[in-house]
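After the structure tokens below, expect a handful of questions from me.
Note that this complex is displayed minus one protein chain, with the remaining chains in position.
Right after this comes chain A.
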Amino acid sequence: MSSIIHGPGAATALSTFNPVDSKKLTNLSVRSQRYIVAGSDASKKKSFGSSLTVRHSQKLIPNAAAVATKKEADTSASTGHELLLFEALQEGLEEEMDRDANVCVMGEDVGHYGGSYKVTKGLADKFGDLRVLDTPICENAFTGMAIGAAMTGLRPVIEGMNMGFLLLAFNQISNNCGMLHYTSGGQFTIPVVIRGPGGVGRQLGAEHSQRLESYFQSIPGIQMVACSTPYNAKGLMKAAIRSENPVILFEHVLLYNLKEKIPDEDYICNLEEAEMVRPGEHITILTYSRMRYHVMQAAKTLVNKGYDPEVIDIRSLKPFDLHTIGNSVKKTHRVLIVEECMRTGGIGASLTAAINENFHDYLDAPVMCLSSQDVPTPYAGTLEEWTVVQPAQIVTAVEQLCQ
């Protein structure tokens, strides 16, 4: 499966996406990362006991310095190192495993094989076969096993080889992962991380192209985050592992080879916060995961046409960061949601409801949501392309909303 990413097909899928362009994109996000860094006291957050009102503080955070340096001295070798998204995930995982001996990995082919997308490559050699556990093919049982291990003191990271396989683990994820803390009256915590690649890839067929975030979003007691850049991949991975809550981290099959320079020092990304990708004035575009890149591609076209879109990567799929989103809506008064979920019951549907409920007075136009078609993802390339939202559609939607 990873060969699909490495092949030429992958290059076309993210046609604006070769290492050079990613740096340009990095610059864009670097400039705007100052926003998130100021808002999220990432490196200082240690435990729940620490101040929750940190968001209002204007104190300078170490990360800000790193980011600023990154922008000013891109060629400097002393700050930051460049890597691919899957390596960022691996780095985050490895650092957490070094930091806490209770962190372990469970999943199919995570050990000797190194993970189907190489996220756990080399970890079994370093940490042993019990800490990086190759499980038999029994998602429901090994997810449950991880939950039992979490209840008794370990901090497992469960890998679904493809997120779609976790449909088989739905019983355990819903009943035990989500609800057990509550039904036990708070006695047992389930600090698991469930992660894996999902989303529509390159002609992987319907069953390997599922977006499980829409199915899991109703489960009480879990948090869901989606990573989209090497920076937030590593940050979210670390934050998820450190969190006492069960967190589902959605990765995307087509984003594993994104390259970016990330800080050398320890940092985490706040699980509940959204990421400002590109500040703007005319319209708020909310997106996450792979669609972020389609949106940024559309943004280039839109800028040329004279529009100034504000792009926010919501990152936290459950719960929504209504502060960042709300501030944006109050500024632009127009919202476009671009997602890869299906139209019915997707993250976009929930987000539309949340925005309408909370920020109705600030809207000058109805919230528009671009989602994938309610269609099992076809194998044929042309059909597959038409099921997901493409940049051209985004441009049209913005033009329509901004009339």
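Of note:
The rule is simple: a contact is a pair of C-beta atoms (placed from the backbone, for glycine too) under 8 Å apart; a residue touches a chain by one contact, two chains touch by 3 or more; residues count from 1.
Keep this in mind: contacts and distances are computed from a predicted model.
Entry comment: the absent subunit's protein name, as recorded by UniProt, is "Pyruvate dehydrogenase E1 component subunit alpha", drawn from "Transmembrane p24 trafficking protein 4", "Dolichol phosphate-mannose biosynthesis regulatory protein", "Ribonuclease kappa-B" or "Pyruvate dehydrogenase E1 component subunit alpha". When you scan A:Leu89, A:Ala146 or A:Ile194 for touch with the missing chain, the hit is A:Ala146. Listed for chain A, the residues touching the missing chain in the whole complex are 48, 52-53, 55-56, 101-102, 104, 128, 130-131, 135-136, 138, 140-154, 171-172, 175-176, 180-191, 220-223, 243-245, 271-273, 316, 318-324, 326, 358-359.
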